[in-house]
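Every protein chain but one is kept in place in this view of the complex.
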Amino acid sequence: MNGVPFRTDLANEAREFIEGYRGGGIPGVEVQEFRTRECRVTRVRVTTPEAGRELGKPPGQYVTIEAPGLLKRSRPVQEEVAQVFVGEFTNLAPLPGDAEVFVVGLGNWQATPDSLGPRVVGQLLVTRHLHDYIPPELRNGLRSVAAIAPGVLGLTGIETGEIVWGVAGRVKPDVVICIDALAARSAERILTTIQLADTGIHPGSGVGNKRVGITRETLGVPVIAVGVPTVVHAATIAYDTIELLVDKFRDRAQFYEIVREMDAGDKRALIDEVLSPYIGDLMVTPKEIDVLILEMSKVLAGAFNAALHPKVDLSRHDITDYLQ
Amino acid sequence: MNGVPFRTDLANEAREFIEGYRGGGIPGVEVQEFRTRECRVTRVRVTTPEAGRELGKPPGQYVTIEAPGLLKRSRPVQEEVAQVFVGEFTNLAPLPGDAEVFVVGLGNWQATPDSLGPRVVGQLLVTRHLHDYIPPELRNGLRSVAAIAPGVLGLTGIETGEIVWGVAGRVKPDVVICIDALAARSAERILTTIQLADTGIHPGSGVGNKRVGITRETLGVPVIAVGVPTVVHAATIAYDTIELLVDKFRDRAQFYEIVREMDAGDKRALIDEVLSPYIGDLMVTPKEIDVLILEMSKVLAGAFNAALHPKVDLSRHDITDYLQ
Amino acid sequence: MNGVPFRTDLANEAREFIEGYRGGGIPGVEVQEFRTRECRVTRVRVTTPEAGRELGKPPGQYVTIEAPGLLKRSRPVQEEVAQVFVGEFTNLAPLPGDAEVFVVGLGNWQATPDSLGPRVVGQLLVTRHLHDYIPPELRNGLRSVAAIAPGVLGLTGIETGEIVWGVAGRVKPDVVICIDALAARSAERILTTIQLADTGIHPGSGVGNKRVGITRETLGVPVIAVGVPTVVHAATIAYDTIELLVDKFRDRAQFYEIVREMDAGDKRALIDEVLSPYIGDLMVTPKEIDVLILEMSKVLAGAFNAALHPKVDLSRHDITDYLQ
Partner (left out) sequence: MNGVPFRTDLANEAREFIEGYRGGGIPGVEVQEFRTRECRVTRVRVTTPEAGRELGKPPGQYVTIEAPGLLKRSRPVQEEVAQVFVGEFTNLAPLPGDAEVFVVGLGNWQATPDSLGPRVVGQLLVTRHLHDYIPPELRNGLRSVAAIAPGVLGLTGIETGEIVWGVAGRVKPDVVICIDALAARSAERILTTIQLADTGIHPGSGVGNKRVGITRETLGVPVIAVGVPTVVHAATIAYDTIELLVDKFRDRAQFYEIVREMDAGDKRALIDEVLSPYIGDLMVTPKEIDVLILEMSKVLAGAFNAALHPKVDLSRHDITDYLQ
């Protein structure tokens, strides 16, 4: 098999899928896994270009935090996830105390499943404009953070990458963090999984489908991508149905042969017929997507505020103690 | 076959589906169809309880206006649809000039695919509170219209039906109009089809799944239900995939037999596995659902304002000429 | 002086204003005050119809919680305010454990300064529809709560009071709680003060200006009104300017005489001239009204959830542990 059929933005999901086919590990992919009470954390390191091609992900580090308990919208689960996130983020992107941080909330504020990035950015403790006014002795633990939500190509006429480059040229950050809504292959990942990667944003990824990359190569500084699946493409549902059906009748030789002989084009045509006229643009989301995205954006914003401003205890002090 | 597998709220879609199986018309169902430039209008009359059971819809009249051109968000298409709607509405519910009208926008303002009803209601020309202040000679063509968006059970703790009964007991309307977001079987119906019915709202219908009916029986006055499909249940996508696959290999005897012998329970189990853990709560929507619902709510609100206040030409006069 | 010039919905603000004029207490008004770290709590009991007329408030109990620190949006301040609120609410409305509670969020979701009520209601732990499914041994501490946001007259055509009566006739509550945005006289009260009253909602109060009352007299059960000032009428700003000017030159006899001889009508005409053409409809709000209302709605919703479900510790358990 060549690559992952139908898109997932999650490196670990692609890995598990391919290993399922292969029946074993992928050369050039290193995996490390651990569990906390609510989370399964998987660190996947793609070390060779070949492994990258197979996974459909560029070489680099990918961390997924899976916490099915997030669907319960319980504060203790959310707090544990935030804490695990802070640890993994700090591990992936160890920032000096005086790092200039530039956060980019990708996606479309007005389209619910694509609104995660702008929502997180709207809740960040942004400090760059105040930093020079804060006495150095207080500044300790309060990094300079700037943030934008650049909008989407269809509404701006400008590639997101171009906006980010243009603004980064002014802000001159030491690191760029991109937050984006992703597509998963499996519905159970929707709003239960967070991915961190040190590889930046690549064309065609995310719900909003960027066309140009936002990467260390294009920006000259590390780019950390943080994403959460908010949709599954409807085509995936159809595809998985076929696969499961085949699997179910694996022992019925003739059936199995018949469906196996359908090539990728046949399957695609069948699926297109099911989804017409929307085809590529049908998204599968849980009914409660609005409230789940709202909660997830709070969890991520809180986690970022803790990771970026390590000495600020926002549960005990108020933001305005720092900002005014 | 017994009933329609997987839910559609559209009587005409259920009819076409069943006729496809049967290879012919359904006894007790009368169909009339005509076309305009942009619309296909189908009037389905269910005349017997048996036909109702087969369709899964109570006896009564159902009109669907299908206009695929609505996806282009073009003003001329929207205006034609509005005009056809006014004609069909007036035909289905011929109201005396002094009728008291009570409009109910069902659904959840904050959940995009379920927000159609509240959005339409928010744009209606509501007049009941002013009616007594308007001199009778100006009142001509300006009906008394009241409107509420009662919210959803999960947020109110009260069945929508109970709220409507309670308020209707005060308003004492001559007719109740319910506007709701629906589920279709086929993605091509999403936000391209409007259904009008004189049968009211029945338990389990709509995106938000009411549990009690809002009908002539419960309210004592005619209840016109107007709905637009905004989602397809994800299970439908999976189901249709199986059906199409079977159809495709209809001539391959062994395959066909194998899948045919899967009973409804087998299929359901397979589909549940695909959709786990969300199962019943995964919705399929077009990526542009936000803007499509916004546009549709404007079209419907404009059409209602024209249908309910026939002498008010809102393109030439302003609302406040009437209201102040 | 007769009554309070220009409107305040706060009984305590009216009291302080009149006492300022009088230079002493008002017969028939009992006042009790205490402080916590962040709050000043004033309990005003209006015991006679005469006192009520003078204050412009019907006889009954009024509690104001003033916490200027709320403007800092600090979590510890918010938590203290919520705790004080729970105490005062429980004191004012001691509810049996099995009381049926009906909460009404007055105001207009889409008009920011008038949106407090609907926003609080949208975050309540509503349980009435689940109550019968919860085993009695778990139900302890989880009251039956229903809630609606009935909308405003201009959008529904129906008096809010009528909607509440109609729905209450179905819900048959033991107590009704109305949450509303208020107008204060003084800008410093905006979003820093919460008023609780056992007198219900009276015509002409609130930002949205109801025309009919929601009271024990009309509903047959206690009605607790909870309100927060979100605006000052612009006329108040103009009026206060005149008063302060007069005060400033109190010792300059001729000046003082000249302005004193302006009667209420003269002042009103002058103010109308300043505010034309909006006159009665100009509101004064802080620039950050959007975020301040969002925060206040969270504080109030949290406080209500704690007050209504005393055994539910939402910081330690998740809602869905109770609801599913």
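Letters A, B and C mark the chains as written, and numbering starts fresh at 1 in each.
Everything that follows uses one rule, which is that contacts are C-beta pairs under 8 Å (C-beta built on N, C-alpha and C of every residue); 3 or more make two chains touch, one makes a residue touch a chain.
All of these numbers come straight from a predicted model, not from anything done at the bench.
Trainee: Sort through B:R35, B:K72 or B:R211 and give me the one touching the missing partner chain.
Mentor: Of these options, the touching residue for the absent chain is B:K72.
Trainee: Check each of A:T42, A:S74, A:T127 or A:T215 against the chain that is not shown and name the one that touches it.
Mentor: A:T127
Trainee: Given the full complex, what residues of chain A touch the hidden partner chain?
Mentor: The list for chain A reads 109-110, 121-122, 126-130, 144-151, 153-159, 162-163, 165-171.
Trainee: Against the chain that's been left off, what residues of chain C make contact? List them.
Mentor: Here the touching residues of chain C are 68, 71, 110-114, 187-188, 190, 207, 234, 237-238, 240-242, 244-245, 248-249, 252, 254-255, 258-259, 270-271, 273-278, 281-291.
Criterion: only the chains that are shown with their structure count from here on.
Trainee: Roughly how many whole angstrom separate the Cα centroids of chain A and chain B?
Mentor: That gives a centre separation of 36 Å.
Trainee: Determine the centre-to-centre distance between chain A and chain C, using the mean Cα coordinates as centres, and give it in whole Å.
Mentor: Result: the chain centres lie 43 Å from each other.
Trainee: Where the CA atoms of chain B average out and where those of chain C average out, how many Å apart are those spots?
Mentor: Using C-alpha averages as centres, the distance is 39 Å.
Trainee: What parts of chain B, by residue number, touch at least two of the other chains?
Mentor: Residue numbers touching two or more other chains: 110.
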